[in-house]
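Left out: one protein chain. Kept in place: all the others.
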Amino acid sequence: MKKILLVLIIVLVTISCDDSQKSNNENEVSGKLEVFVVNYPLYYFTEIIGGAHVDILFPIPAYVDPALWVPDEELEEIQKVDLILSNGAGYAKWMEKVSLPVSKIINTTGEISNTYIEQKQTKTHSHGSEGEHVHDDFEYTTWLDFNIAIVQAASVKKALSELRPGLKEEFEENFRVLKKELMGFNEKMIQLGKKLNGRTLFASHPVYQYMARAYDLDIISMHWEPDELLTEKDWLSFKQALENQPSDIMLWEKEPGNEIRLILNELGLKTVVFNPAGNTSENIDFSILMEQNMLALENYITSKPD
Amino acid sequence: MKQSFYLAIRYLLFYRFRTLILVIAIGLIIFLPIGLQRLITDSEDQMMERANDFPLIVGAKGSSTDLVINAIYFQQQPIDQLTVHDGKILDETELGFTIPLLAMFKARNFPIVGTSLDYFDFRDLRIEEGRNLRFLGECVIGATVAEDLNLKAGDSLISSPENYFDMAGVYPLKMSVVGILEASGTPDDKTVFTDLKTNWIIMGLGHGHEDVIKLTDPTLVINRDSSNVRTTSKLFIYNEIDGKKMDSFHFHGAMESYPVSAFIFVPDNTKSATIFRGRFEAGELPNQVVIPIKVVDHLLQSIFRIKHIFNAVFILVGMATMLILILIVTLSLRLRKDEIHTIFTMGCSRYKIVEILGIELLLLVIISGTVAAALFYLTGFFVDDFIRYFIL
Partner (left out) sequence: MIVLKDISFQYPQSEFKLKFQELSIQAGSKTAIIGPSGYGKTTLLNLIAGILIPDSGAINVGENMVHSLSDSDRRKFRIQNIGFIFQDFRLIPYLSVYDNILLPFRINQNLKPGKSSKDYTMKLADELGIGKLIKKYPAKLSHGERQRVAIARALINEPQLLLADEPTGNLDPANKQHIKKMLFNAVDTQNATLIAVTHDHEMLDGFDHIIDFKTLNMNSMRS
């Protein structure tokens, strides 16, 4: 009887040890990384590179520009993640006003921060003893320069690899695939840039600066919203600008209202939608969005031979 | 024996003033050396334990003792400041990660320490009431701060305008207390924690004000042209950050140049720590890195050398006191000669007489011992003050 009991105990102990060992292994292998991203391009990069090994937290509603979004209760979840991927260049100003675990923040453009484009401020102000100053800002749609996008993707890969060294090779492989895609976009934009050389493009919003610099595009930016009616003064001002810099194309982040489009047509401008893809609202991924953007430009070029 | 106790107690109670003096004198003689020893030992243990919790501290070159005292005990010391950029350089070594600390201000005599959320994880500090920091202008306070100032989550706490460095342009900030930490028995209990950026706002590196471009009140604008708007000092600079005002808060200049008192460096492993320190020694990295436990050990050794002098003094004083006490007891017996003769005459044995007198003395010693024990116990409550006023 005693012997049977002893054997039973040994068997039970062995089984429980096995179970715990197995569950430990399972945890190590399947423990997903919780990653917060500040915008959709980083979401896309992380999704491709991280694959099944990441759970991405991107709580910004589809209709909100992530650059202007401000968290509230979401902050509690953000503070708990394993990794926070920021865009850099002052994107998501809210990060300056909240408390985050700094050791978990990776600035994906940190490596090229010396190449940030400064915003052109039209007015300074002064108060107290400080003298004239502006609230310094940079342009932040860095990923539209696909070379920078590759740098950002590389930062994502590096950050994930440091947290999961065992998956480094897999992340590397995934990054290679993404890089190839981004390099393809880069090449296409170079070609488009060459074709648009000498032409002035207007933009509804100042979001194409990195693209302009990278692909040698002459873009003049307005501060228009697609669904806002413009005043007489705005149109007058625009017409003057048009007179100084003749153009037949205006880039929009999304389709403008009919009225605007008609007026632009009258002024001889074609509206071309080039979605910066800061966020996505159409369940269309980054790759497809960029393809669409470049196709729209291509179509414009084709329809307007030199 | 019971009757002898009775007589002894009656004697001590009747001459209560004399008994009290004797008890206090003997009690103090017993207590002083052991009390001091306890203060020193407990202080040593506490300080070493705290120092041991911090692997490496990086600060500006100068006194390593001042650096450590500022960084881990949050006592304001005259140290030069580093910048955020210095921390970035340390992070780029990829040998560990940094936690910034900025301790320049106080709120009602408690130090305000600006840091990041990493500090709470690093120190395993848990929130007992409320929540942790989320937004600018919030603070999380230690258990002692909450108790002493009678604060709870949801209350406010205003920073003091005075600061160690006598900086001008410091703005008292009304902070929201969003959380109270569990007691940890460390200097963290007596600290007001904020985000580093909130400290910068107190310094005046960041602020909120109305959009000057949109100002219409003529008393706020001195002049305005196409490129600049100059305002009067009447322009309201907020001293409280809340939801609506949060949007207007901003920082001037590059954040990388903003000050930090010190960085805690948490190396990935022992090898990383060695390599990291090696880089400082080789001059590859600016500033200085210190191992807190070594600095504190050195500090304590210097201070506690005095302990031996104190002990020698206590022994001498103790001996003198005991001699005086013996004299008092002897004289007291002489004065009681008639009493002793009376009870002897009445039939009390010599043994019984010795027993009665012996019990009197024993009771004195026991009560004195109890007094000494009580003082010894109370000493434990003064360890923090001893550290603050006599060591730091």
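As written, the chains take the letters A and B, and residue 1 is the first residue of each chain.
FYI, a contact is a pair of C-beta atoms (placed from the backbone, for glycine too) under 8 Å apart; a residue touches a chain by one contact, two chains touch by 3 or more.
Being a predicted model, the structure only gives us computed values, none of them experimental.
Novice: Among the chains in view, which touch the chain not shown?
Specialist: B
Novice: For a quick check of understanding: of B:92, B:284 or B:338, which residue touches the chain that isn't displayed?
Specialist: The missing chain is touched by B:338.
Novice: Which one touches the absent chain: B:7, B:36, B:89 or B:205?
Specialist: Per the contact definition at the top, the residue touching the missing chain is B:7.
Novice: List the chain B residues touching the unshown chain?
Specialist: Listed in rising order, the touching residues are 3, 6-7, 10-11, 13-15, 338-339, 342-343, 345-349, 352.
Everything below uses one rule, namely that only the chains that are shown with their structure count from here on.
Novice: Can you check how far apart chain A and chain B are, centre to centre, with Cα atoms defining each centre and the answer in Å?
Specialist: The answer is 46 Å.
Novice: Help me check something: in the complex, which residues belonging to chain A touch chain B?
Specialist: By the definition above, chain A touches chain B via 70, 75-76, 79, 93, 96-104, 122-130, 132-133, 135-136.
Novice: For the complex, give me every residue of chain B touching chain A.
Specialist: Counting only chain B, the residues touching chain A are 97-100, 116-118, 121, 131-136, 138, 169, 195, 197, 209, 212-213, 226-233, 235, 237, 246-247, 249-255.
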